[in-house]
Structures are given as structure tokens and as C-alpha cells.
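One protein chain omitted, others in place.
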Amino acid sequence: MGSNFAECHPVGFRFVMLAREKGAEVIHVDPRFTRTSACATKYAQIRAGTDIAFLGAIIRHILESEQWRTDPFFQDYVRHYTNAATLIEEDFRDVADLGGLFSGWRQDYYCPDTWQYAGMQRVLNLADRQEEICRLKTTQSWGMHAGRTVGGPPRRDESMQHPRCVLQILRRHFAPYTADEAARICGVPAERIVDIADTLLRNSGRDRTSSVAYAVGWTQHTTGPQMIACSAILQLLLGNIGRPGGGIQPLRGHATIQGSTDIPTLYDLLPGYLHMPTHLPIDVGLDTYVWNEGGATGVWAHTRSYMVSLLKSYYGEHATAENEFGYQWLPRIHRDFSHMPMFVDMHAGRMEGFILMGQNPAVGGPNARFHREALGRLKWLVVRDLFLTESATFWERAPEVQAGEVRPEDIETEVFVLPAASVLEKDGSFTNTHRLIQWHHSAVEPPGEARSDAWFVVHLGRRLKARAAGSAAERDAGLRALTWDYPVHGPLEEPDMDYVLREINGYRWPDDPARREPLETALHLADDGSTACGCWIYCGVHPGTNRAASREPDDYVSPGWGFAWPNNIRLLYNRCSADPSGQPWSPHKKYVWWDERERRWVGADVPDFPPDKPPDAPGDPSLGGLEGFAGDWPFVMKPDGRAWLFFPNGMKDGPMPTHYEPWETPVENPLYAAHGRNPETRIWEVAGNAYHGIGDPRFPFVLTTYRLTEHHTGGGMTRWNSWLAELQPEAFVELSPELAGALKIANGGWVTVVTARGRAPARALVTRRLRPLRVMGREIHQVGMPWHFGYEGLVRGSAANELVALVGEPNVTIHEGKVLTCNLVAGRDGAAERPGAP
Amino acid sequence: MGRSLLRRASATLDRWPVLRQLAGEDPDRAAAASDRTRELRPRTDETRTVASVCPYCAVGCGTAVHVREGRVVDVEGDPRSPINQGTLCPKGADIFQYAVNPNRLTTTLYRAPRGTRWERVSLAWAMERIADRLQDTRDRTWTAADREGRPLRHTTAVGMLGGAALDNEENYLIKKLCVGLGVIGVENQARI
Partner (left out) sequence: MTAPGHAGVAHGVRAWDRHDAGAAEQAQQTSGTAITPGRAYGFFTDTTLCIGCKACEVACKQWNQLPSDGFALSGHSYDNTRALGATTWRHVSFIEQFDGERFETGAGATEQWADPAHRWLLLSDVCKHCVEAPCLEACPTGAILRTEFDTVYVQQDVCNGCGYCVPACPFGVVEVDRQRDGKAHKCTLCYDRLKGGLEPACAKACPTDSIQFGPVDELRERAKLRVMELRGRGVPAYLYGTPGVLENEADTSRLRGLNCSFLLIDRPEVYNLPPEPRRPSDNTAPGLLASGLAAAGLVAAALLAFWSER
């Protein structure tokens, strides 16, 4: 679900096909019948954005099934490894009681006091009121949950029968999600939902596991993270987490989109998922930051070591215990400054300069024209790419310029275009969707003036540091202290990337840059300044040799191929692959287990657990870290060691997934009339970004956007390649023959898709792969449009992002690109003449 | 002279496939091979092979880049990789054209404010000018604290976008420099 696996990750799908041919069921649930559906053993066509209703019905069916309630495997797994038995605060109220809101709603945000484990509280160590932090609305999950949980240990009912235990709350929460109700909402026949639920149940258990794969078909929704959370609940109930063949696979879309989150180019994070400090008193100093950021138990208990080591790698000798290791030089965030709010700022003229490195928002950003207008209000713009992308030429080639609505002479922006080196022309590492870090070696020199992005950043940094060298200004203190002595080589003076990877890996301090003593594991990180580490979760990637460049495969787990963070663990939470007593659940699913003779965890993978903690070790949270973990608490990232079926904190829009309609929807929400859409949705009421109302008669059809196998993202890496361009040469819209007939649209003819944001003329692809759906007694038509096209390159066409709105999900502010409403008009609208057309 | 020419002509005729087929060398049709056919070899012969990774999606397929005299001649799946086992998708199979492509940018371009055309500029000039712009904007818009005196130590007037298509090491350097400069507006494709 939420993924078009075969089309967007064809080589990963290799293993799905192998599994299918070994007898596995392959279930595809998607608004369109795609190449993935064409290979599946079961398919359901779902109304876009209703995934939680669908999953909720499956969860309900499983919870109520005789098999689930009586199979000791499911009961043991859930009792020991999840918080199903934990009791929740008495004051907690579910959405059914409050018309679509959970308890804790404060006008436009939640305060999670009532979502806590019974008898426990979230507290802050300083004067901040929880309310103020909730109101901050950054994309940091502790933006509302800063502090620590005190009290406890959590109260439990091992029989899981107590009305306030998580399992019973969950059962009541999903009670309205009957197969019939889900069928009405999703447009999927009830019997198909039941069949899929039974199939999952049949293929999960002691001897079998099922896996869920998703992609941006889940993330690009105003309920995206809750869809993923819902699949986590499903997989935990079925005992499919931490076991071979199980899990939830986020199929990520760029070569190192995982790496760019781990070692973030994101406003709210520092490397290793440490949060950027805010301007609030909780982050006023290193001590308060660490107290609020880290917990007392679990892996995060060592946050001080991670942070101090990062500061040592940033500021080197300038980071000392006396100056909080340079913590006060860190910039502070004070509001949501992620992609969309940043472009809203830019559009309002509040930004001056912008640097694009391999991203193409002029066609790739939601509401593309808004993005282009924003770029046109900058003073200066740097574009680094392999080809002359739309973001470089927006001032002369954008549709609105070609239509004469905007003149280049009126666009102030100074534009610098710098050619970039390709992957074949530089050393470096990518982190794939499986957390696997792999090194690529430079094969040839980049052509002409093309340089790596590292070259650009290092040489720009050298210039800026040189200018700041003599400055006494307070603002330059951190810049002056920043270590930036990166060695370069060759006539092009390209930086030595192995050196950078060694800095990321970490080394002991004091340091001799010529002979750095590398760290081998994050367990060696210290909080006293005796270690430096650029990203604690990557520690171990370069313990003297570059393990990312290691290429020694075998026929199973291949620990010698690349390096998986953390600690080369290939399957996270793999303690779950053994039963509570430490023995494999079944010989067929043996993976990591307790060896009583060796008194340690052994198996095919690195154990994701303290290696010598016996399965019967008692829990004692007062010991802190992982010391106090019981031997059957597999979830080392969680303070209570158990996976969460109910989220006391971490999610801003509720402790359990709830079906909310998409922001733009043709129908009302039958479950929660008063609050039919996610109450925490991020919206921007700004010019050029008008929204459609619920059931807006002007925009009766559901539109979803997607990728094709033959192109990549906004097309910046494929539309200039003739062998790919010929395979998908034009923008098109997929629609059913029923809709095409009603609107008199011919296959291959022109159709213009219209929203309040823009118009997108494209060719019509009329196909029975899209069927009208029966939703709440009405016929709903869905149409689809790939978003690869633009006004540059060998092949061109309307960008689907002309249609999409700036509207964000509350936890991570990702836009809702996978579902919106639209209208279709036959023909190629004259005013929106497709640029570059023959 | 004449003899040698005759010899040359007859040698040519000897190798002519049709004559050899007519001369009864059929059905061993390989005998009809021309010199070029006989000498055919894969162009990856005598190349240096470099281990790389596909730059498109996040599956992380291993690739083998074949290089001769400083030029890429072929890119294929790395058969050793446990991920792709030598296979590739169409985008991966097109990496050669992604890098070896006449449409690639190889020079630095500049468009002046309100300009209507591109100018070719030197890379060094552009770098110096970008550093000027960045320093100027950042210094002018630096905000030490908010109205209540809480520390901000940043500028929101500069931003950077991209990273999911770069390398981990590059992302590390970008974030580090931005922390040094107080630029908080750093984002990448993971957000959209």
C-alpha cells in the first residue's frame, strides 16, 4: 500500500517476484491498477487517502478473529513486545467520544497530558510550559513532548483485559471500522477487505511472516505518518516486526534520501536525529538540552555523548567543557522552517538568497507556480545541477513567462548556474532504503567546470571563513571556531571524501589530523570531549577501513557488503525473532537467538540488543540506559523497551491512527462529522494557494500524482536522456473510459486538468485500469497524472505540481501530493498552452 | 606489380562471405564471417572497472563502471551485489547516458538581475560573487535574539535545498557550514 513497488523500485521488486514464485501472496492496494497490480496475486482499487479506514478494518477484523485471540504466538508476542498490556490515564478520551478529536485539544493543537501511561507524567526541567512548546509547531516530535516521563514503572494488566489497557482501548477505537463501513469509505468491496485481512492473518504467525512496503503514497498525505503508524500496529499485532521476512519497508525515492535524513540537510535536525535546539528555555544550555532531549532509559540515555562528540567534530579544539563544547554557537530554530513555510517566506519577499543543489522546485515543488514566483522574489539564486533545469530557467521559460503574464525584465533575481559532477565523477557514499551505506568510487574526472557539491561547499566555506577570520563580531564566533581544514587533491582541488567519512565516523581526541585514531562503535562515544563524531549512528562505518566500500557478499545477510547503521545491524529489533525465552519462534524463522552455552545472543545478524543480557533478566528502569532493560524488551529505542500500539507521545495528531478525509475530498467523513479532516493540518492561506472545499462542486474528481518507471522525480535526471525520454515522452492524464466518455475526451487527445492553483494540459490516456468507485453511495472518478514533466529537457509537458496545493501534515510538514480534487476539461486550454510543444 | 595486385584482388575475393558460402563452406556459416566479425569483442575488454552505486532510487544497486583512457565506455549492474545481482532497471541501465550526455552543463552561467540572457562567466568569478552575496545577506540579516531576548543566532534570509541526490559526506559538509553560518533554512527532498 502507498507504494507502486514494481514501477518505482523495480530491482527491489525482484525479490517480491521471487517470493511470489515461491508461493507468497502479493497484495497491492492502490488508487490505480499499476504495473505492481499487474504482478500481484490480489488487488484492491482504493479511493486515494482512505488507507487508515482500510487498515483499520483489517485491524478490527484481526482483533475480533478467533485465530488471533487464541493463537499463543500472537498473544505472547503482543503481551511481551508491545505496550498492549499497559494502562493509560483515566482522563483519556477517544475520538468517538469527542466527535473526531482526542482529549487534550486546545483550539489548534494537542496537549498530550491525558495520553500518558497511568500514573506517569511528562515533565520539563525548566520554566517552559508544555503549552508553549506545543504551540511552537516545529516538525520536531518533541515540539509538544519535550521533557521526560516520570513516575512509573507503567502499570500493566498481563491478561490485557483491563478496560484502560492499550489493547482494549485499541479494540474500542477500531470498533467502528467494520468492513462494510470501510467499503463505503474506500470504495473497496467489503469481501475483498475481509479476504485481504484473512490472507494477512494466514500468512503471519510462528512459521510465517508478512511484510508491508510503502512509499510516498503514504507520506504525501495530511495523515501520512498516521498511515505508517497504522501499519506498524497491524504488523505488531501479527508479530511481524523484528523477524525475517517481516517488517515495514519504507521504499525511499532518492539514492541517499535516507542518508540526507540521517546526516540531515533538514532545518530541524542535527546528525543522528539529534534535534536542532530551539530558542526556548528547554534548550538554553547543553545540560537542559540533554535532559529534555534524552530519556533516562534506552539508547537515547546517552544523548550527551552523541551531542558532545558532534560538537567536538564541529568545533574541534574550540569545544571545551568550559564553553559547553560550543553549544552556544549553534543557531536556534524558532518555528517551522521546513520546505513549504520556507517558500512561503520566500514568496513574501522575506528571503534574499537561495542555493539549490540537485533539487528542482520550479516543477518539483507542490504548487509549482508558487515556487517559481518565490524564486523570482529572491535577490540571488545559485543552481547546481547536471542539466539546465527549470529552476535555473524559470525567469525565461516558465509557462507564465511564455504566456506573457510575467516578463523576465521584471524578475530581479540574480542567477548563478554551476555545473555539477555526476555520481561517476566523485567519491562518496549513499545510504539506501535499507540503511545500508555504500561507497561509490570516482571513475573519471568531471567535464569542463563541473565540480562535486563537496567542492562547492568546501571552497565556499574556505572563502567565508577567510573573510570572518579577522572579525570580532559575535555572529562570526561560531564560524571562526568551525573546523574546516579539509584536504583537497588533484588539479581540480576536489576534497578528500574519505577524510570526511572518517570525521563522520568519529575519532579520539586530542587529535592529530594526519593520524586520526578512529572509533569502532558508538559505545565508545564519551560525554567529556575525549571523542569527536560527526554522526553517532554512523559510528563504525570507518574504523580504519572504509566499510561502506566493502564489497564481500554472501548468500544470505551479507554483513560484508557495505555497512548498515547502526553497528551493521541489518534487521532492526531482531531480538523479536526469538520468543520471550530467547529461543527461535520456529526453525523456519530462526534469525537471532540466545545461546545458553555461550551466554550471549547469536545468529545471522548483529543482535540489536545488549549482546550478553539474558532473556530472563528482570527490568529495572532506575538503572538507566539499557542496563535496566528486561531481557524481553526488544525495542531499544523506546524508553519502556516495548513497541507502541498506542503512542503516549511522539505524534502530534493523536495517540492512535484515525480516518480523516484528505484536505481536499469529494465527500464528508461518515465517522467523525464535526472534525472530518485532520484537525492539525498545516495550511497556508496565501495568494496563489487557494483550497477546494469539501465536496467542492467546481472540482468533482479525485486526482492522484505518481511516478513512472521510466523517469525520476521532477525529471531532472531523466528528461535529458534520450533512451528514457523516448519511453515516456509526454505528460499524460490517466482516466477511465466512463469519465472520458462523459467529458468527450478521446484517448491520445488533449485534456486540461484544473485546480484552484493552476491548469495542466496533457494528453489523455484512457484506460480501464482506472474504474469509477462506489463511495458512500455515490460514483467517484479518480484520475492520475505523473509528475515528471516540465518545460525543459528533451521531452516536455505540464508539471503535475502546477495543480497541487501547499498543505502540510502536522508531524513532518509533508505536502498532500497523493490526493486532491480537480476538474477536467476536454481539449488543450489556449490560455495554458503547453510550453515547448511542437 | 600486376601479380601482387592480382593476389590482392583474389585475397579480397577469398574473404568475401558469399563466395565462401558458395564454395561449400556452408553450413558452417561462421566461415562467412568478415574480418570485423571475427575480431568482434565486447568494448569492456581492456577497461578499468570501478565499483559504483546507482544514483536514482534508494534501492542502492551496485554498478560496474568501465573506463578506458579517462572515458566511461559502459555502465552495468555489479553482479557481486547482493541487492541487484547484476540487474538494473531502465534508469539504472541509463546511467551511462546520465553522465555521458551532450546536454550536460559544463560551463558556469550567469543571469544578471532583470537580465534577458545568460552570460558565460568563470567558475572562480562566480564562486567569489556567491561568497559576497552570501556574506552580505547573512551579515545584514543576522538575528542574535528575539524580542524577548531569547537566543536565535541565525538568519532566515538564506536557504539551501537539495541533498537526497548528493552524497552523505556532502550533506554533512552542507549542514556543518550552515550551522557555522547560522543558516537554518536547509531542506531536501525527504520533506516532499
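The letters A and B name the chains in turn, as written, and every chain counts its residues from 1.
Here is the rule we use: contacts are C-beta pairs under 8 Å (C-beta built on N, C-alpha and C of every residue); 3 or more make two chains touch, one makes a residue touch a chain.
Remember, predicted model here, so these are calculated numbers, not experimental data.
In the complete assembly, the contact with the undisplayed chain comes from A:R551, out of A:K379, A:R551 or A:R828. Per the touch definition above, the residue from A:D498, A:E668 or A:D829 contacting the chain not shown is A:D498. Summarising the interface, chain A meets the missing chain with residues 6-7, 10-11, 13-14, 17, 21, 28, 33, 35-45, 189, 191-192, 194-195, 198, 439, 441, 498, 543, 545-547, 549-552, 554, 557, 559-563, 567-568, 570, 603-606, 708-710, 722-730, 732, 747-748, 763, 765, 767-769, 771, 794-795.
For chain B, the residues touching the chain absent from view are 2, 5-6, 9, 12-13, 16-22, 27, 29-30, 32-34, 36-37, 40-45, 47-51, 74-77, 79-80, 84-94, 96-97.
Following the convention adopted for this analysis, only the chains that are shown with their structure count from here on.
One inter-chain figure worth recording: chain A and chain B are separated by 27 Å, centre to centre, where each centre is the mean of the chain's CA atoms. On the chain B side of its complex with chain A, the touching residues are 50-62, 65, 67, 70-72, 75, 78, 80-85, 87-92, 94-95, 97-99, 101, 103-116, 118, 123, 126-131, 133-135, 137, 139, 141-142, 144-146, 150-154, 156-177, 179-192.
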